[in-house]
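Missing here: one protein chain of the complex. Every other protein chain is in place.
Presenting subunit A:
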Amino acid sequence: MEKRQDPTAGIPDRASPWHLPLAPVLLLAFSLLFFPSSQVFALQLITHPNTDIAEISRSTARAVFSMRRQVWPDGGAIRVFVFPDKHKLHKAFAKQLLGVFPHQLRRAWDRKVFSGTGQAPDTVQSEAEMIEMINKTPGAIGYISEDNRDESVQILQVE
């Protein structure tokens, strides 16, 4: 009678502690490397209600959020508000609305701040705080998810 081939033949009975967890760890590593979690959110740019502008080009929006453009067409100061670098809305905003990676924005701000040629944006922690700050700061610009559409702030369309 033919002996059935043991599918685990060749593998030591007691795998060394390095062998066992390797597969799941590698799988996790690869999934993190090649399938970065990129959730899609419907996002919108918002400004202080008195801002006299209804749409903005993507390149101007990039210049604003890179802290390169400092004034609105009417001469008022632009005040930029963002979520922290690792916030899911910030990542989605950078990629979807601006078409850049969050690390590009961080580098642009650092170049400004540590060479004396500009300032960093202000950071808020929640959408409620974002809406509050945009609402009370003349010249403010920021972003929220469309689910949190709020009548108190003005929506800015990206061309």
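Rule of thumb we're sticking to: contacts are C-beta pairs under 8 Å (C-beta built on N, C-alpha and C of every residue); 3 or more make two chains touch, one makes a residue touch a chain; residues count from 1.
Convention: contacts and distances are computed from a predicted model.
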Record-based protein name (UniProt) of the chain missing from this complex, from "3-oxoacyl-(Acyl-carrier-protein) synthase II KasA", "ABC transporter substrate-binding protein", "Porin" or "NADH-quinone oxidoreductase subunit M": "Porin"
Touch residues of subunit A, complete complex, unshown partner: 32-33, 36, 59-60, 62-63, 66, 68-71, 73, 75-79, 84-86, 98-101, 103-105, 107-108, 110-111, 113-120, 122, 137, 139
